[in-house]
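Note that this complex is displayed minus one protein chain, with the remaining chains in position.
Naming follows writing order (A, B and C), and every chain is counted from residue 1.
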Amino acid sequence: MKDQMIGSSVRRVDHEAKVTGRAQYLADMKFPGVCCGKILRSPIAHGRIRGMDASAALRVPGVLAVVTRDDFLNNSRIDPYYGPVFKDQSIVALDKVRFMGDPVAGVAAVTESAAEEALAAIQVDYEELPAVFDVLEARREGAPLVHEIIRVPPHGFEDLAGLRPKESSNICTHFQLTRGDVERGFAESDHVFEDVFTLPDTQHSSLEAHAVVAWVEPGGRIVVWSTTQNPFVIRTQLSNIFRVPVSQVRVLVPYIGGGYGGKLYPKLEPLAVALALKAQRPVRIVLSREEVFLTITKHAAHIRIKTGVKNDGTLWGRECEVLLDTGAYAEIGPRVAKKSGYTAAGPYRIPHVKINSYCMYTHKPPAGAFRGFGVSQSAWACESQMDIIAAALKMDPLELRLKNAYEEGDTFATGETLTNVGLTDCIKRAARAVGWGDRRPRNSSSPLARGKGLACLIKATITPSLSSALVKMNEDGSVNVYTGTIEVGQGSETVLSQIVAEELGLTMEQVRVAPMDTDVVPYDLTTSSSRSTFHMGKAMQLACQDLKGQLRELASQLYKVPKDQVRVEDGKVTIPDASLSYREILCTRFGMSGGNLVGQGVVKTSMLSPTGEKSTSAFWFLGAGAAEVEVDRETGRVRVLKYASAADVGKAIHPLGCRQQLEGAAVTGVGQTFFEQMVFDNGQLINPNFIDYVLPSLLDVPEVIESLMVEVPHPEGPFGAKGIGETGLIPVAPAIANAIYDAVGVRIKDLPITPEKIFMALQAQREGTTLEDR
Amino acid sequence: MKNFEYLEPRSVQEACQLLRQHGEEARIFAGGTSLSIVMKQGFFQPKYLVNIKKIPDLTGIRWDPKRGLTLGALVTHRELETSPLIQETFPILSQIEEDVANIRVRVMGTVGGNLAYAEPLTDLPQILIALEASIRVAGPDGDRTMSLEELFVDYYETSLRPDEILTEVLVPTPPPRTGIEYIRFSSSSVIDKPCLGTAVRFTLEEDLETVRTARVVLGCVAPTPLRARQAEALLEGKRYEVQRVKEAAAFASRECKPVSDLRGSEAYKREMVRVLVTRAAPRAFEKARAFRGQV
Amino acid sequence: MKIEEVFVVKAPIQKVWDFLWNVEEMVQCVPGVEGAEMLDPDNYRVRLKVKVGFISASFAIHMKVTEKHPPRFLRSVCTGEEDRRLSTLKQNNVLELQPLADGSTQVTLKGEVSLFGKLGTLGDSVVRGKARKMMEEFSNNVRTKIEAS
Partner (left out) sequence: MSRFITLSVNEVSRRVEVEPRETLLEVIRDHLGLTGAKLGCDIQVCGACTLLVSGKPVSSCSFLAVDADGCEVTSIEGLSCNGRLHRLQEAFIETGGLQCGFCTPGFILTAKALLDEQPHPSEEQIKKYMAGNLCRCGCYQEILDAIQKVAGRRAVQNG
């Protein structure tokens, strides 16, 4: 049993409930007395609210409460401002609306139709103001300001402490990273390349829409069921908004139907609680698909990248300007921009680096975390340009990467030392998987052309962060496990159970993960940043070790043997002359058929490594992707024949789960590469539905997807494991773009890579011009 | 969705009477795949839905060597796709149906609804027009027949009068030496609505070289399916030649009137019309030469 | 969404200008206009019914002339709200006239239309196609009316 647990694709603990339709998601749950909450949204992109009249809405039969700015202006019991980094969002618009879809009022009614009728009855008088819809416009001198004042909370994230909004501008934050002297770097280079790359706004498109149910108990305790990936952040923010101790806020989370970063930080919770306070009833808000698109997006980006290279391919200097479009509210944009900046130089040793990464406000829906978190933006630029460089130097792109890629002990752009780096292995294995170097002869009469491309990445995890775990042993030796990690589909319940089962020598059936309830489980920062296996997994391991320590202590006391002669292994406690089950120990300890032992484990990462060096990331994600494509030169359509994803996972605790994560990320990457794009017309999103915002289907995925796991164990990770959730997504677009270039010689710099863009570039190529000339 | 009254007539006549009685406040309901979308959005709020699915004479696929193929208005996409009769007589129809929307829409959506709804981004009309299909229409004052081409007027707009019901589609038996090819082109996901669709049909003279009839029907490049008549005229009555196909394709590309939208710019769509006509024509020609009584 | 239409009217520039500057008359050439009322020479109230198949939408539109240089240039802004509050519409128009050598007049119409709210998500191709078609019909009507008078 023991040797089978870690590294074995055991039956996942959530799957039976899911295949039988019995897994409960929030919209499936019944709450007595619940009423329906709906949101009135701004019809304009930017405007001042001159006046508002909700009296007619209150007269609609069945309406229980209407919440507008009047409930918060001059109300000292509620602080309507919130936001994970800056307090720039409010429960409903107070003075201005900042994007088309910005919440202006909320209604709670006994039926959905009454709520809708009430929304229509609210009169709002707007003074329309000029608006900006992209980062370049937003940066222009004299551009309309999204925010005149930005409130900075007194206690923020430690890693973002240095970031402040730039006054009287749309710059939300500016992150700078320099190493060496980039001008010198360029001067010493033989070649300098400069390119601009862009990515559009996209959306997570979890099939489950955001939902919340909130009520306020007599006595003021707030209870919130939410589809959130970080309940403890919600608890803190609600405690700040409604001015109650965190113990008076209880957040519960059922299974989540997909997150991908889209369900982090407050979304509907503040408004739902405000409505519930007023209605004195539980209020449920479930977003429509269109509203989901208006709630959170992935940052569009404009990236200028300039690279100096020596004749032999040595990267010598890189300057990069990243402009990320965070929309109307900062959300977690400042951190996205920071992470984007950190990795804009790519996973390469470059002595001279200068990076400026800006988080910019515009009058669009707020952008936040999305699987790949800023790195999928910067890697699009960096990894595409690598192949531009390789082509110019007539070098093999694989060779160029291997020449410069980080290896064990190299110094990262921040000056810190990189350890446990399986990058070059990932690159080589991904390349090998698509038969790198094998060339098929081209059939010149066919319009189809084949090509291969590569891309690789480095990404940080959120640091510092905190995860705590409790493991409660019952009288029969089975355990309940308490964790703040949310099962969003990534398999955390299973992996954490495996770790506990392994540590305590139990079967999977003896381990049960408790439901997520902030009243019960100890603090965890967030289920994001691919951090749960590493952090929570380790916390679980420590909790088990704590528990084993207690067992050892108890056995020593109860059986009067020296502690050093007690061993806890293979699910048993061994003392000289006897082997005792957990049950026996607990029974002896408590003298009845009941009683618990509780082990605790805490993982706190810091911005300083154990050796006192600066530490940007508790561990690094390293990986690579390789694609083989077939391009139809006459139409520009691309077929991905094969995609190989390689990631340094440290240790694959559940190999099938790792494969699912790598492959799933690759599939999302394919959508982002070829067609996903939110299209705006003067601030209006014109495709907020799955007919016009297209998602990848079974027929769009590469014909073969191979997932390769490189295992370079991390000393801090549980059994050596690192995170994996995001790694697979990041290289997809540049790897495919590079393969397209390899196939037909055109370079697409703006995502998505539509057939039209390829076709037009091919046409320009035939005419002997480049797209820029046209 | 706003509430409405749900009516279930038992005969075509009764259905027409209901439509006449309620005018613009009533709408025919069959598969409901398209109607439900606009109703949910609030774009259209009928007071009455007239469900015609309980009417017995509107179903069924029939084949008669002389008359051709008759499709009841309630025949679903999925029936077209899987019917052995269709696979034997008009395999082109079942082939294209495999790619229409998704399995659930094909199960629910009807041929009659697809045509009478006149949604611009769709596949079936191009093929049926290329095959010179006609439709039967019932009204309170009796039946009439018209060519399918005449049905389409504008986006979502047909020449049906408000109290008329499309009851049947008639596809004539293809003349000997006929071949048809349809290419559905998507510019994003394979399952996206078509960016454009191109049907090319030839009927050859006995020499198997000369084109007697040519049909080039373009979809999604105008408010209605569009016959590229200049392209057809260029091909008809002449020997089939690659060069002439290229010229015809260029004509078709100029004749259509695509709009720039999410699925491609006007310029790109024109180019693709050229490519697709060039690709479809030789396949249609080869099929015509190999004609064995089916298209 | 930008649309542009260029057409030639067989009439001298002044005649074309006079026709177009009679705004109450001119807007009748827009397909679907059900009534126009002058508030003052630069401001008009217009009712417009747009039909796409069995879906129809009625807008109450305010049109404001923001710049004019007779007989060559006219700039106007239209804002409107749909009766069921499903949508709002905003349109910037520029009309330019140019006399041609043969005595006729070339008319260039540039419009930037934004349809906000539910109707804006109806379907990009349909909205664009419909707008373009309305523009075409408008120019046809203008030409026919002037040439017939």
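By definition in this document, a contact is a pair of C-beta atoms (placed from the backbone, for glycine too) under 8 Å apart; a residue touches a chain by one contact, two chains touch by 3 or more.
Quick caveat, the model's predicted, so the values are computed rather than measured.
Asker: One chain isn't displayed here. Which of the visible ones does it touch?
Answerer: A, B
Asker: Among A:Gln490, A:Gln541 or A:Asn738, which residue is in contact with the omitted chain in the full complex?
Answerer: Of all options in A:Gln490, A:Gln541 or A:Asn738, contact with the hidden chain holds for A:Gln490.
Asker: Which one, B:Arg10, B:Lys40, B:Arg144 or B:Arg239, makes contact with the chain that was left out?
Answerer: B:Lys40
Asker: For the chain not shown, which residue from B:Arg10, B:Arg67, B:Arg104 or B:Arg144 touches it across the whole complex?
Answerer: Missing-chain contact among the listed residues: B:Arg104.
Asker: To test your reading of the contact rule: which positions on subunit B touch the chain that is missing from view?
Answerer: Touching the missing chain: residues 1-6, 29, 32-33, 36-37, 40, 49, 51, 53, 78, 98-99, 101-105, 107-108, 190-191.
Asker: Can you name the residues of subunit A that touch the chain not displayed here?
Answerer: Listed in rising order, the touching residues are 9, 11-12, 14-25, 27-28, 204-209, 255-260, 288-289, 488-491, 656-657, 659-660, 663-668, 689-691, 695-699, 701, 705.
Definition applied: only the chains that are shown with their structure count from here on.
Asker: Subunit B to subunit C: how many Å between their CA centres?
Answerer: Comparing mean C-alpha positions, subunit C is 34 Å from subunit B.
Asker: At what distance in angstrom does the C-alpha mean of subunit C lie from that of subunit A?
Answerer: 47
Asker: Mark out which residues of subunit C touch at least two other chains, giving numbers and ranges.
Answerer: 121, 124
Asker: For subunit A, write out the residues touching at least two other chains, lowest number first.
Answerer: 679, 686-687, 692
Asker: In their shared complex, at which residues does subunit B touch subunit C?
Answerer: Subunit B residues touching subunit C: 24, 27, 38, 41-44, 117-118, 120-121, 154-157, 220, 223, 259-263.
Asker: So in the complex, the part of subunit A that touches subunit B is made up of which residues?
Answerer: Touching subunit B: residues 634-635, 637, 671, 674-675, 679, 686-687, 691-692, 694-697, 699-700, 754-756, 759-760, 763 of subunit A.
Asker: Any idea which subunit C residues touch subunit A in the complex?
Answerer: Per the touch definition, subunit C meets subunit A at residues 1, 85, 88, 90, 114-117, 120-121, 123-124.
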